[in-house]
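All protein chains but one are shown in place.
Up next, subunit A:
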Amino acid sequence: MDIKKKKRHIPALALVFAFASMLQACAGGSGNDKEASSPPASSAAPSSASASASAAPSESAAPSELAPYEVSIVYFGKPQPDDALVEAKLNAFFKEKINATVKLQPIASSDYKNRTELMMNTGEKMDLVFTASWLNFFGNVSKGAFVELDDLLAKYGQGIKDRLNPLYLEAPRMKGKLYAIPTNKEITQGKALTYRKDIVDKYQIPIDSINTMADLEPWMEKVKAGEPGIIPYYVAGGSGNFGGGFMMYETRGNYRPIGPAPAKTPMFLLDYKSSDEMKVKSVLDPEIADINKQEVGLFRSFYEKGYINADAATSTTTVNDLQKEGKIWVQAATWKPGADIEMKLATDSKYDYVSHVVEEPIVTTDLAAGSMFAISRTSKDPDRAMMVLNYLHTDPYVINLFVNGIEDKHYKKVGENRIEPVADSGYNPGTSWVVGNQLLNYLKPGQPDDLYTSWEKFNNDAKRFPLMGFVFDEANVKNEITQMTAVVTEYQSIFTGAVKNPEKLLDERNAKLKSAGIEKVQAELQKQIDAWRAENKK
């Protein structure tokens, strides 16, 4: 009886297994055929512009000597319907030059960090990978995710070296070795107060003499009285824009944030003008605490007078949305040449903006390492990856194909260096700040002709932060930083102005930070800075 029963169950089980193996089989099949379908190369010859790349030594290697290789490019960008068309065009170019093809792997902003870390952790094959200081670049370097680039750059990236400001190549280093190539764009950003221009004109506001938040006060009053429906200064505490924290050190002294910033709030500062000592101060320092108190007090008074939106503590509406509706008069923003036009374009071109820079632009490690490409440890041919990157930095045809798409399909050329994007064209990834050399991008409507020359000047003039090239290693104080992050998050809303008695809360917060171990972190930071200085003999 028993044996009989056993046998009779076999069909059901067999069915399950048969099914499973069938699924596997067809999975393998369709997976492979995707790989094989790389688009055919050899089509229209690249435009004459590509001649400018001739400086690169990679040219000397004839394409036939190189074995075919597919360079995957993982980058920060929303996938586009026409990605495949652009990829095919790029392939035609690279096939002819270096017998390579590329595989575009755009990943949308919110997924980028998680997905790339997963890919790194699982050892997936990648070649060029977009990375940045804010994407845990230095952590990934110490985990060994990226290849050292000094030799590769010298061999195959001569064009990059020629064009990139040398300061750039100081930033993405760990223990003196280079691990990423920054995108060539503006190397630093100043902080500015950006105003809606029509209101500035209407009230004849002397924006050049407004250098601190406190200077805004009389004009806040005027705008508030004269323009109902406009929020003079918008704060969205519910979404991470905690008004008071953004510019306080820039407008009140020479202190600039360094080191770890729990919950994105700077805790440690350095006076960048007295650089001989490099003495780290924390927010517990009486002088810094005083600056903090003045700023939160000012924001509180702004709030009480109605210059700040009433829901400042909890609002999550983005600044952009409100700007598009013309509901904001002034906003603290980052600045580079052309920032006002960028802002105008980003807010549907309904209003003009005008800025006054209140902070001298300074190059820090974080800013200079704000947008880069590294070569993954899993790359099978780092040489070729570097060659591709070199083209993206030197060849206007390639880089514009990448960021703007195909001529006459995704954009129309209206001048030698100027284009008009086609609306809803299927390719508008917004990656000009992500990849290659932005100074070779075609200009878009509204951008001035001299944009890139003024960027170059901006880069050349930028002041070097004394700690440029220094990277803090958090390993020894991880627990303290975690605790500090919790404290900072708890008290973050005191900077929105929407909470009563912010000065008292600030004291309370600082006491908690002290018991969370801020002094230990400060000591560690100082120790590492001293060691770094000794090493760099400064």
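Heads up, the rule we're going with is that a residue touches a chain if its C-beta (ideal position, glycine included) is under 8 Å from a C-beta of that chain, and two chains touch if they have at least 3 such contacts; residues count from 1.
The criterion applied here is as follows: contacts and distances are computed from a predicted model.
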What is the missing chain called in its UniProt entry, if the choices are "Carbohydrate ABC transporter permease", "Alpha-E domain-containing protein", "Protein-export membrane protein SecF" or "Hdr menaquinol oxidoreductase iron-sulfur subunit"? "Carbohydrate ABC transporter permease"
Touching the hidden chain, out of A:154, A:346 or A:414, is A:346
Using the document's definition of touch, tell me which of A:68, A:81, A:226 or A:415 contacts the absent chain. A:81
Which positions on subunit A touch the chain that was left off? 2, 5-6, 8-9, 11-13, 15-16, 19, 23-24, 26-28, 30-32, 34, 78-81, 83, 105, 108-111, 115, 118, 121-122, 124, 134, 189, 229, 236, 239-241, 264, 316-322, 325, 327, 333-334, 342-343, 345-346, 370, 424, 428, 430, 432-433
